[in-house]
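Report on the following structure.
All protein chains but one are shown in place.
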Amino acid sequence: MHDFVMPVGPQSPALKEPMLLKLKLEGEEVRSVDMRLGYTHKGVEGLLEGKNVDQAMYVASRICGICSISHERAFIRTVEDMMKKEVNERVKLIRTILFELERISSHLLWAGFMMHEIGFDTLFQYLWREREGVLDLFESICGNRVHKNICKIGSLRYDIAPVQEREVLDCLDSMQEKLKDYEDEIKKNKVIKERLKGVGKISKKTAIEYGLIGPNARASGIDNDVRRIDPYDSYADINFKTIVIKKGDAMERTLLRMREVHESMGIIRQCVEMLPSEKIPKFSLTNIKEGEAIGRVEAPRGELFYFLKVEDGLIRRAKVRTPTFAFIKILEKILKGVKIGDVPVIVASLDPCFSCMERVLVAKEDREEWMTEAEFRRKYSC
Amino acid sequence: MKKKHNYVKKSPWVIDYDVGGCNGCNLEVLATLTPRYDVERFGVVYKSSPKNADVLIVQGCLNKKAVKRLKKIYSQMAEKKVVMAVGSCAITGGPFAEAYNFAGPVDKHIPVSVYVPGCPPRPEAIIDGLLKALRMVKEE
Partner (left out) sequence: MRLVAIVCVQDQGPKKEDFRLLYYFDKGDGKLIKRIRKVGRRSMRTKSIIREHPVADLFEREIHDYYGVEFEGNPNLHVPLFLPEEEKNKHPLLKGEKNA
């Protein structure tokens, strides 16, 4: 019996991990799972203590590169709740547009990664090429492709010009047809179906027991979208569907995310139409003395939760609970009894921020042997 | 007079190692593989094994748990190796320089030859840094 230690990483922030999965195998089946985290732990919560709100926002948005705006938005929701601050309509709509654009970018990134994981590099290249269009929009509106830093308390740093509104709609139009083709390919292609169908099934009961959130939960029959349950920004005024399906395997999780991309496009189109002509207010430095509040948003991976306690104008305690941290525990349950070859696909299908099995470490009692992913696949015929 | 860029006589293998950042730099390094930037036209191949790699790309904010692994990967690479630090976290710590789990900039632990600053740097800047690194590998 070997002890395999498979590093899954690098991972996204906010909760910080590439993690190490120690799998005990019997033959080809996984018997037990032990998780080790902490490979990207930087001490962000310690870093946020002692800073004022404006300084802390800069750090908060850099916790994650994939859901950067989600972090900003959750942080701001917490502070605006603390200050009981009202926000004008245009600011809300622009924030919604950027938030949904980030959801599209994150789902396309993940879908490309998933295809790469099962060896289908063609779709990986195509999906990431489409994603470049969205990153161009970010660069045009916010100035940076990855860390947008655009939200401010009560306002935004930049406004959207009419020509940029046109750019947004053009980008979505050009992506729509192609994404439908890719989705069809995923549904019909034999290789993809064989690797994904029936793999990594999560029943609704397990999902509820382990507190599963986000698209993974929606693929197992739980409707838990924070945008609908606890709306923020303009979500209460917009017509959109929360897609919930019941099968709960890796294929359904993939297709659900592709469909969510289409829903996001619908939300963005409605927002652009609803944009009023008044300008956004100028932002200023935040002036807050005491307060304690929580805020949550629906990040691309699930519910992102922030807790802030402010005393004497400085942050005394900041708690960031990212969606991955909340659901990663379920791996201990669903990896039991599966074949070793399916493990990378199942972990990747949960979208734990960024799951890429870079290296596999095989530990045989006292001897360690590093293998590349390709060698591992060859040896264990995945 | 050999003036032309002939640094692609040997197809260079690059290993990309993320020590634990926010993933922003990782995304931009991976974006270099996509059709718009296409780093593979220079003959560059991204591999995950250190044993045959020529260039080591390090991104992310080094934390204490990752230092040992980084040194191990560096020691496993064959000689004439070049290290490239991508992103401001790898170079100085970036916004996380004062965090309690920060283990110092990368060049405190292994020698770095090419620095690509940015938060994150654009894929074009990364390709530029990579070509400079390849030129160093080529120089005997």
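Things worth noting here:
Letters A and B name the chains as they come in the text, with residue numbers starting at 1 for each one.
In this text, a residue touches a chain if its C-beta (ideal position, glycine included) is under 8 Å from a C-beta of that chain, and two chains touch if they have at least 3 such contacts.
Every value quoted in this text rests on a predicted model; they were computed, and no experiment measured them.
Set against the missing chain, the residues A:45, A:89 or A:263 yield one that touches it, A:45. Contact with the chain that does not appear here is found for just one residue of A:93, A:127 or A:326, A:326. Touch with the chain that is not drawn comes from one residue among A:204, A:309 or A:339, which is A:309. Chain A residues in contact with the hidden partner, per the touch definition given at the top, are 16, 36-38, 41, 43, 45-46, 49, 208-211, 213, 224, 229-230, 294, 296, 303, 305, 307, 309, 316-317, 319, 321, 325-329.
To be clear about the criterion, only the chains that are shown with their structure count from here on.
Centre to centre, using the average C-alpha position, chain A and chain B are separated by 25 Å. Taken in their complex, chain A has these residues touching chain B: 9-13, 16, 18, 38-44, 46-47, 58-59, 62-66, 68, 109, 125, 128-129, 132, 144-147, 353-354, 358-359, 370, 372-375.
Those residues of chain B that touch chain A in the shared complex are 18-28, 30-31, 33-36, 47-49, 60-61, 63, 65-66, 76, 94-96, 98-102, 119-120, 122.
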